[in-house]
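Structure in structure tokens, see below.
Selected chains from the complex are presented in situ; the others are not included.
Each chain gets a letter, A, B and C, in the order it is written, and its residues are counted from 1.
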Amino acid sequence: MSNTFGRVLRLTTFGESHGEAIGGVLDGLPAGVEIPFEEINRQLQRRRPGQSRITTARKEEDKVKFLSGILEGKSLGTPIAFIIENTNIRSADYTHLKNAYRPSHADFTYEKKYGLRDWRGGGRASARETTARIVGGTLAKSLIPEVQITAYVYAVGPLHLNKIDFNPNPEVIDSNPVRTSDPEMAKAFEQLILETKKKGDTVGGQIICVVKNIPPGWGEPVFDKLHARLASAMMSIPAVKAFEYGSGFKGSEMFGSQHNDIFNEDFTTKTNFSGGIQGGISNGMPVYFRVGFKPVSTLLQPQQSINRQGEIIQLKGKGRHDPCVVPRAVPIVEAMTALVLADMFLLQKINQP
Amino acid sequence: MSNTFGRVLRLTTFGESHGEAIGGVLDGLPAGVEIPFEEINRQLQRRRPGQSRITTARKEEDKVKFLSGILEGKSLGTPIAFIIENTNIRSADYTHLKNAYRPSHADFTYEKKYGLRDWRGGGRASARETTARIVGGTLAKSLIPEVQITAYVYAVGPLHLNKIDFNPNPEVIDSNPVRTSDPEMAKAFEQLILETKKKGDTVGGQIICVVKNIPPGWGEPVFDKLHARLASAMMSIPAVKAFEYGSGFKGSEMFGSQHNDIFNEDFTTKTNFSGGIQGGISNGMPVYFRVGFKPVSTLLQPQQSINRQGEIIQLKGKGRHDPCVVPRAVPIVEAMTALVLADMFLLQKINQP
Amino acid sequence: MSNTFGRVLRLTTFGESHGEAIGGVLDGLPAGVEIPFEEINRQLQRRRPGQSRITTARKEEDKVKFLSGILEGKSLGTPIAFIIENTNIRSADYTHLKNAYRPSHADFTYEKKYGLRDWRGGGRASARETTARIVGGTLAKSLIPEVQITAYVYAVGPLHLNKIDFNPNPEVIDSNPVRTSDPEMAKAFEQLILETKKKGDTVGGQIICVVKNIPPGWGEPVFDKLHARLASAMMSIPAVKAFEYGSGFKGSEMFGSQHNDIFNEDFTTKTNFSGGIQGGISNGMPVYFRVGFKPVSTLLQPQQSINRQGEIIQLKGKGRHDPCVVPRAVPIVEAMTALVLADMFLLQKINQP
């Protein structure tokens, strides 16, 4: 059950990093939806490793193959299954980990939970699992074409934009390898990532996502509040440590007289500290939220670790890893957002006469 | 479906603030569990309004009545239903809201979603709904007695403790009306809340929760990662805007070489930036997380608002409201944490031979 | 989870026979639905014991009290909770069962499953639990007013109507205490039940349910086929042993050339062996199905049984029990049918553009 996301639009994902394939099954997409094949490929390319010098050199072709649920380019209303085969696998890079637990990795916890683990390439805990989310999320997005979902890198390590960009431009974002909305800061971000990479180190970062054109009424209190679903979606992405929407933690420092969003006569609000959500339901204003990612745990510098026998060992990351995940995580954040919103859209159809 | 929380241990809540009763049904609690009647009452008292001069003057008796699932003080394995009757209701306080939408409230969004709303006392969007979570969470807690869950107020508005207290003392926390772990800061917090109240204003705040004695292996990747479930639980609490665990947003500013938690020989770690969770599964170290609450939207000072016809009106909060929610939210955070953990505990039983 | 029924319209029930109350929570009923208070009471009266000389003499007032989800007679879109208090309880009638297991009852299995059981009045396994289904089902029915659901007794013990009545008349059905659609057979059925009662024995029976005006398109293959949902609903009713729809077991004896339903030009079919369902989806023809109930296990004559220690004992049923459940099960079958159909109706809304 833990590998299925969604209430009525449900994505089940499967696959280990070095297994046969990564894939998913999207159940609940209504019939007659035009399948956005090109857009799916475009989004897979945005997530793909090996895009630029700031991402891992690992090459994955990441070509999706659809197995079911589609006829003549349209959804049938039946489950859409798809796979992305794992090519360019170098499991030999990981044999030194068969008996070792990397610090701040899932090696130790998977083994404690399951009694065994797939040590090759991180197994199920590898971020490669998110390719299935890209496919599922882009399919979901096609249900709600009028909604605009735009994510961008807000911070890399200690560097960040000097303010939230509430009108991010997708073209600007994709014009720089870091995927930020400010071309100036893009250079600084890139510089920091490259320096970090040179040291064999990694660095964290933050992504902001802005969503426009959500009509009022989406979100299902009390437990499936729109922001609770978004938080659940974001926190399921590997390396995510933090989520806030609207005013977020900053809002917790404020007074009600500052924080309340006063209505205009057209029911929009003058400010948007609410982040487009009140009582767990969209109010028609833009929804925005911030997601914090930790630095990648696999370093290409030696570090102390431990083996199954409890012996302290020295470990040096092999394999091909990103110095910073946020550039490639931008489309993942968008995909998970689309899954949440399309699901809430369908549920709200039930409420309408 | 949106009023049920949990996978195999499931709490369904119901009730509007000024309806007959608030209540819940806890399904999936194994049979033979001693029902902690006294502890439930104690926790309800902690959440109850009217406890001190910094909470609302509204008096609610908040006496829980169990309807099913219990025989001779023990759980039967069947659903445990319970209600808390709504007494001391003053719906007349809300008649001015029948036709008006308060800023940053759920009035407008509930009406857009459902076409109608219960305008009395906030209806389903009232935080009074959380009384049912206290009962359900305290029942859940009795399944995992060895786990220690301790929440406390970390910040009130712009004031905050100077560091996270990783060993909070429950007695100290309950010895001050703000429920913080630092008696010195308790006074400053209280002072700020009183000043805020005097102005008819409200103020936000933050709660930190520290959980000890979780064994390794709890949490269900990839979508029910332990922190994803915790985030989902916390974001479902009224007024919550932000969640982070372990290093959180701060961790996104760090480098991997700083952030990785190096193992000791006993598989504990020297640092705990991971917040006790790796790959979505507990690792045996303490789990800790931070929750940000916005300032309460209902002010007892005049503010501009709007009515159903789109006319700008002046509104002054009546009713009895808290100037700051965090003192009363401490037991709610603990209850929701217990629901998540007991659920993950039961799921992990499935994995064991 | 096992006490919740439905996908998007979900009824959670709770309560033991001799506990404080029986009740339920219906989540997912859209807002704005007129609550059919009178109809709910009427249906409760149909299910109520003590209606006639062929039902148990036990008197239960069975007055429902709504706790939430309703304002000014309309649904709010929030969960509707309700309780029926257990009055007229005579637990003393059951003290002889504290240590004994009745044959063909749930006494032994509940104790094996849960380690303990509520021995008073059958506890959770009592058919009294179905009062909550009556309330939930009647609420669900109000979502689909155009659909006609009519159940009636088809057989009592070895006696049965000489053919299925595809146009059962609700007034005729309620004009006889057995609730059958044939006034002649009603007398024979009643006679058999009275004779059975006189002997302290019990007798089984069958109910047929005919549903008209279901539009084509309801049902969710492959696992939530309309008939699979109906079967699941019926088999959850106490004492049910068998379910068939359309041609049923008889159809398994036929040849395709006889069994296929040939289309008319208006897409209705000349015959209806399909029972209104093809491939798990309604086709617009009437849906009909048959449900078999075993004889009640509690006899008012002595029978051999066993106690917890494995000693053979003699048992004579005390308490107040029905000699035949089917007359009172008619509204339960209708209620469960309504829950299934309203759920499928809501799910089909999702498929429509």
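Definition applied: a contact is a pair of C-beta atoms (placed from the backbone, for glycine too) under 8 Å apart; a residue touches a chain by one contact, two chains touch by 3 or more.
This is a predicted model, so every value here is computed, not measured.
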{"item": "Full complex stoichiometry in copies [only 3 chains shown in place]", "value": "4"}
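Note that in this section only the chains that are shown with their structure count from here on.
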{"item": "Identity of the chain that, by mean CA position, is farthest from chain A", "value": "C"}
{"item": "Centre distance in Å when chain B and chain C are each reduced to the mean of their C-alpha atoms", "value": "39"}
{"item": "CA centroid of chain A to CA centroid of chain B, Å", "value": "26"}
{"item": "Multi-chain contact residues (two or more partners), chain A", "value": "221, 347, 351, 353"}
{"item": "Complex contact set, residues of chain A against chain C", "value": "8, 28, 30-32, 77-78, 221, 346-347, 349-353"}
{"item": "Residue ranges of chain A touching chain B (in the complex, touch as defined)", "value": "1-5, 7, 13, 101, 103-106, 108-110, 112-115, 124-125, 129, 155, 157-158, 196, 199, 201-206, 216-225, 227-232, 234-236, 238, 241-249, 251-263, 265-267, 269, 273-275, 277-284, 290, 292-299, 301, 303-306, 310-312, 347-348, 351, 353"}
{"item": "Sites on chain C touched by chain B in the complex", "value": "1-4, 7-8, 10, 12-16, 19-23, 25, 27-28, 30-32, 65-71, 74, 76-81, 83, 113-118, 123-124"}
